[in-house]
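As you look at this complex, bear in mind that one protein chain is not there, while each of the others sits in place.
Note that the chains are named A, B and C in the order they appear, and that numbering of residues resets to 1 at the start of each chain.
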Amino acid sequence: MHASAKDGGTSEAPAGHGRGMRALVKGERRPGLGLREVDTPAVGPNDVLIRVLNAGVCGTDLHIWEWDHWAAGRLRPPVTIGHEFSGQIKRLGVETEAEGLLEVGDLVTAEGHIVCGHCRPCRTGNAHLCARTRIIGVDRDGAFADYIAMPATNVIPLKDISPDVGAVMDPVGNAVHTVLEGGDLTGSTVFVLGCGPIGCFAVGIARAAGASLVIASDLNPTRLEIATRMGAHVVLNASRDDVIARVLELTEGDGVDLVCEMSGHPTGHAQALASARIGGRVNLLGTPSRSTEVDFARDVIFKGLTLYGVTGRKMYSTWIAMQQLLKTAQFDPRPVITHRFPLEGIEEAIAVIKEGKAGKVILEIGT
Amino acid sequence: MHASAKDGGTSEAPAGHGRGMRALVKGERRPGLGLREVDTPAVGPNDVLIRVLNAGVCGTDLHIWEWDHWAAGRLRPPVTIGHEFSGQIKRLGVETEAEGLLEVGDLVTAEGHIVCGHCRPCRTGNAHLCARTRIIGVDRDGAFADYIAMPATNVIPLKDISPDVGAVMDPVGNAVHTVLEGGDLTGSTVFVLGCGPIGCFAVGIARAAGASLVIASDLNPTRLEIATRMGAHVVLNASRDDVIARVLELTEGDGVDLVCEMSGHPTGHAQALASARIGGRVNLLGTPSRSTEVDFARDVIFKGLTLYGVTGRKMYSTWIAMQQLLKTAQFDPRPVITHRFPLEGIEEAIAVIKEGKAGKVILEIGT
Amino acid sequence: MHASAKDGGTSEAPAGHGRGMRALVKGERRPGLGLREVDTPAVGPNDVLIRVLNAGVCGTDLHIWEWDHWAAGRLRPPVTIGHEFSGQIKRLGVETEAEGLLEVGDLVTAEGHIVCGHCRPCRTGNAHLCARTRIIGVDRDGAFADYIAMPATNVIPLKDISPDVGAVMDPVGNAVHTVLEGGDLTGSTVFVLGCGPIGCFAVGIARAAGASLVIASDLNPTRLEIATRMGAHVVLNASRDDVIARVLELTEGDGVDLVCEMSGHPTGHAQALASARIGGRVNLLGTPSRSTEVDFARDVIFKGLTLYGVTGRKMYSTWIAMQQLLKTAQFDPRPVITHRFPLEGIEEAIAVIKEGKAGKVILEIGT
Partner (left out) sequence: MHASAKDGGTSEAPAGHGRGMRALVKGERRPGLGLREVDTPAVGPNDVLIRVLNAGVCGTDLHIWEWDHWAAGRLRPPVTIGHEFSGQIKRLGVETEAEGLLEVGDLVTAEGHIVCGHCRPCRTGNAHLCARTRIIGVDRDGAFADYIAMPATNVIPLKDISPDVGAVMDPVGNAVHTVLEGGDLTGSTVFVLGCGPIGCFAVGIARAAGASLVIASDLNPTRLEIATRMGAHVVLNASRDDVIARVLELTEGDGVDLVCEMSGHPTGHAQALASARIGGRVNLLGTPSRSTEVDFARDVIFKGLTLYGVTGRKMYSTWIAMQQLLKTAQFDPRPVITHRFPLEGIEEAIAVIKEGKAGKVILEIGT
């Protein structure tokens, strides 16, 4: 149900920019991004046009900036970058308007995975695994721009949630998916292995879900400090602490009920499998760039472990849970947001992320 | 995502009927149905136009024919009746065509509940409970006609399933939902209480799901004979047999793991609660017209029972499971189909159902 | 695996009482209880002998005191009363000692349902539904005494949990079972209908489990005040408030995800069914003394509700979750404990409960 190329929109016109707008575009097959004047996106009959207010900068954007192996194999320039955002509806496609469920002026965010809606995963609650997925800011134009057009079904209203928080619901959703997949955490023990923004969000989600003990590890003290602010009971510095020994010690020798593997590193995988209790669970979100040696007999079979690979956000049970946690302030992602830049500050934003000094960085694009 | 009123269709025109077609219409607020010449439906951009081949006659159609209390409160004539059907795609809306997932000529059936797609139930795998549901043949024009327009997302391809079987997938889906909700039935015991078409389908689904013992009851010997052909190990005639005593006897005094309550009668409810084993489950599909006295202490709390109310079909996990069972012939609904009539034979069709002589009755509308 | 009649115990003898001890005994088939000198219980090879420290007084004890219809039908005097307790192990049966898993001096509580261990419910995680269950203080001698003998498998160590809290783990476990059955509550809405001690515990458990909104109702202002102290976001006085209207208003018209029915009254049942959201769940623990009229079509089937009858505590997943919540102080039951009496004060204890002035009342028996 991706947006069509033609313009079937109704209601008010995008204010102030005529037909042009600013956009951070990967224009050439080489490192960097360019701030360009481009056409405001066309609005298909099932789409909405959204004025972007805030947008989050993700590790994926860093890969695209650097034009690494993955980016070179996937992107087809020119493409506007950015997939985490919040904004305000400015225009509705004719079909969307006929439905009457969204309105011009609504503050919204959106699921950035645009899926087919017809395949078996889409039909069975696993649309996050649709093989025809097109990701905004990667496979089609994204959100580092004044406007973005989105299919109405992907749009999520921001009731009682502020736009800066709305701009990070995509990665918060990754954390929600990782933490809540596997059943009730009331009174349980959780180990978050890797404290990038998603790991730090995972710490807070685990607390909100009733975990009794949340342990977090990373090599970077700045990140561990953020994890502490998000509610980690114990943080381990993997460069100094014997991570596995400490996790076992903190759990009376048992290991934790749930490991959230956010590092994507073979060392992390080894720690994850050794830190999970007998009959426990390891949910893997960190994407490794190389393979890992696994001793299935010792680490999976005799322990009766369950491993689960996390992609995206469940469409849309993850979003429903997240909306509730955010609007009631049971979970507050703001301690993770450490830097804010205007759209023109993208180079600086990329720099603070590369230096390891940042939690989540957001762009302030519109108002 | 209901079809819009305007016509945005492309591809080939409906063959042979100009702009008119035959339809069984509830035209007046009184009993009966009229065979009329009406306009072929408009095809919105997200719709498909389907040439109807076969259609199933349901108890709901009987209520509409008779213009009972429920029908008078819900329908707004004129409306074309019928919600169970199969057919062939004749035309695609422009957006549907752009998606490229359905094609003119495809044999299809469809989920007849058209839902909003935006509410909490729709967003969490419970679209069958969407409060904005509009049902074809009830709230908008239905399938007892030469053509029907359906939103593309509701359309289900009939790969390796024949059109007469496709025409009964709506009630088969009710049975699948009732039987499979509650977990794996391998080696379990199931009691189907009420052997109308959905009950008879439920018998076959329970067998296909690996149940060890399937008991079925009804007052009507014709229906019990069909239940036997569908694989019931034991049938009980509720007018002669002590139903509860027999179920307990057949299960070594324990009662069954799952009761599928298809009668919608207080007597059925009492039998259902008494026939379920301690820790068992009662899934209720039969719609009662009056209330039931329940002894919650004795029958629910001390027994640790789970009760679940069944509405519609899960969208679309029920359909995915059903497609697999039908195309591999693990489940064959055809013994339940006892009568076939042309569109003009609707009065006769209604009559055989009222006489209690029929299993499922289908209309042969197109070829 | 009930305790055998003979004495196969080893280790130290019960200190200080010779072979006699104090016990509150239902000695005659009429109202009241007598404080008697009785033999210290025999310790079978699989048993432990426990010095009782604290014991909780339950509504069941009130029924026994008053010798109501239920009590007269079930108890066979003489029997020592009391089923909620904590204590210290004083002696181990020979088989228990050989196992080496419990030790003299351990502070413990115990599951009071003694089950067969061989039947289908016992074999499939549903021992709380074992038909051969014998309850201490009802079917065999209980805990309102200086000592009680318990099968070792029923004994639960009190690691980092104080004896007064240990004495109420039986009813806290009822609350845990009621609240946690039905899946993860993170970000959900819960309505606790009835604020006796178990209802008040349920409020706190729902908060600890990550519920976003916990509503509690009762007719008794004292109980509502305790519910507030346990963390209820909103309390409704059912004698004044329009309960259903208020629950719908607090949930934007949807109703709650989970209703915990603790009242056991037909009015409560009606409120429970009406207050649950479409696709929601009602867990019923309150034991009604008469039947309820249920409109299954409107209230269960069209709403797609799940109802579940709660008996006892899951053996032993409920206990494992509860231990974790108590030892980490995520859940603190102490605001519910309003009165403490010595063993001799039973008449006064019964009186404050009957007057509706009490939350949980505990007896201080040993030290």
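The rule is short, and it goes like this: a contact is a pair of C-beta atoms (placed from the backbone, for glycine too) under 8 Å apart; a residue touches a chain by one contact, two chains touch by 3 or more.
Since the model is a prediction, treat every value here as computed from it, not as a measurement.
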| item | value |
| --- | --- |
| Touch with the omitted chain, as defined above, among B:31, B:100, B:183 or B:342 | B:183 |
| Contact with the hidden chain (one of C:67, C:144 or C:316) | C:316 |
| Among A:59, A:78, A:157 or A:288, the residue in touch with the chain that has been omitted | A:288 |
| Among A:129, A:175, A:260 or A:363, the residue in touch with the chain that has been omitted | A:129 |
| Residue numbers in subunit A that touch the chain omitted from display | 120-121, 124, 126, 128-129, 131, 254, 264, 269, 278-279, 284-285, 287-289, 291-297, 300-311 |
| Interface with the unshown chain - residue positions in subunit C | 1-2, 4, 8, 44-46, 94-95, 98-99, 101-102, 116-118, 120, 123-125, 152-153, 315-317, 319-320 |
| Hidden partner chain, residues of subunit B it touches | 180, 183-188, 205, 208-210, 212-213, 321-322, 324-325, 328, 330 |
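Keep this in mind: only the chains that are shown with their structure count from here on.
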| item | value |
| --- | --- |
| Farthest chain relative to subunit A (centres taken as mean CA coordinates) | C |
| Separation of subunit A from subunit C, taking each centre as the mean of its C-alpha atoms, in whole Å | 43 |
| Shared interface positions of subunit B, touching two or more other chains | 120, 124 |
